[in-house]
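Following: one structure in structure tokens, then a few remarks.
Some chains omitted; the rest stay in position.
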Amino acid sequence: MNEMGIALELLGVGMVTVFVILSLVVILGDLIIRFVNRFMPEIEKAPVVKNTTSGSEINSKKMAAIVAAVSKITNGAGRVANIEKL
Amino acid sequence: MGILENLYKMTAIQDFINNPGYLLMLAIGSFLLYLGIRKQYEPLLLVPIAFGVILANLPGGGMGVVSADLINLDADGHHTKNLLEIAKDHGIMNFLYYSLIKTGFLPPIIFMGIGALTDFGPMLRNLRLAFFGAAAQLGIFIVLISAIALGFTAKEAASLGIIGGADGPTAIYTTIKLAPHLLGPIAIAAYSYMALVPVIIPLVVKYTCSKKELLINMKEMDKKYPSTLKIKNLRAVKIAFPIVLGIVVSIFVPSSVPLLGMLLFGNLVKEIGVNVARLTEAATGSILNTATIFLGLTVGATMTADVFLDFKTIMIVVGGFLAFAVSIFGGIVGVKITNLFVKKKINPLCGATGLSAVPMASRVANDIALKYDSSNHILQYCMSSNISGVIGSAVAAGVLISFLQ
């Protein structure tokens, strides 16, 4: 087969494959949602933090208060780089 | 007199006189730096690429990537120099290029990081729009055919076409596998046109979409024809999705596994959350950033004067643009055809974003929609086809590699 033949075959095979796969994405996504809705509908709790250090959940009001406090105490020399929940 | 002569021989002045192409390449590298720094064209990649171009074209510096012919020890490239020999004979840039790029290592690693930064939520909430990530791969194959018509080999043409996937790592991975000698210009074209998406999408939309189409309000359509499917447990869906998708897609297009598999692994790790936060942190932090630096420098360093200053480079610049435009066009036509058959009309901008170039394309599309109707926020809808466009081009790349390698 000449190069142009390959090119045309690739156009066919490629576009068909891409359409098939993205149809599968749609179908599988739909099926997973239905499956989960039926068998694990409860809103799972986020897993308990195990051995991790992130998990920051300090709300923004508190954050503002902290920033203000730090700023005041340090005469502006300090900044709160990061506040982590312990 | 001998000292001055030796001094002169140490400098690279004679090299520039012998081959002024180096100067031109330094100018091109500087221009790319200008685009990255001042114009802010994808600076994370264009700055390292541009610096790599400069390093590679400082004669005597030994930082240019050499042809695989110098690495291969037999005609078919089955037996090659080892990495120590490459470092000794050709310097550290070739050591990096042959260990990180030629092996196909960095693009999947970068995809892992991108996966861990990607949220499939918008796609899962508007699943049917994901379909248009397929139509927007048209540019890849149209440009492939055109390039073959103009005398490119099939492998070169496929590498050129994949620019139309609008996805850097996919373009680089495909080119490594099929036509590594074109890596530099193809990578630069891919990232440059991704940066030019705010220009290219409006251009194509202008010539293909009517005002009426652009006014289609996705949110009102959703109210009028509400979806029956609500997601009750988003976290579980988001964890199951990359696993199932990875397995099923891999069965159909096995050669897409290195790219898609790593993308979905990164995404899975991110969705699992706090228990594997260390892994997400590494995938999106030190690994991704380090990979970006070395990918950029080495890809840039492939662009030595003799390789770049070639007729094919101009064809890549032209062909890359065409590939983007045709892909956008494909996505828009996909929507138009769909709209012929469904009552719940779709804004064609949600097809244009099938191109990928996440999330820039979605933002641009949203801006266009808002220009016509300031209440028509379509960002979340665009993100669906936008993300699926990444899968689409990885699949297209898999097909090309599978048939041509």
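To keep things simple, chains are lettered A and B as they appear, and every chain counts its residues starting from 1.
As a working rule, a contact is a pair of C-beta atoms (placed from the backbone, for glycine too) under 8 Å apart; a residue touches a chain by one contact, two chains touch by 3 or more.
Everything numeric here is computed off the predicted structure, so don't read it as measured data.
Engineer: Each distinct chain appears once here, so what's the real count of each in the file?
Structural biologist: Chain copy numbers for the entire complex: A x3, B x3.
Criterion: only the chains that are shown with their structure count from here on.
Engineer: Please work out the Cα centroid separation of subunit A and subunit B, and write it as a whole number of Å.
Structural biologist: So the centroids are 21 Å from each other.
Engineer: Mind pulling up the subunit A residues that touch subunit B in the complex?
Structural biologist: That would be residues 3-4, 6-11, 13-15, 17-26, 28-30, 32-37, 40-44, 46-47, 49-50, 52, 54-55 of subunit A.
Engineer: Would you mind writing out the residues of subunit B in touch with subunit A in their complex?
Structural biologist: So the residues of subunit B in touch with subunit A come to 123-124, 127-128, 130-131, 133-135, 137-138, 140-142, 144-145, 148-149, 153-154, 157-158, 229-233, 235-237, 240-241, 244-245, 248-249, 252-253, 273-275, 277-278, 388, 391-392, 395-396, 399-400, 403-404.
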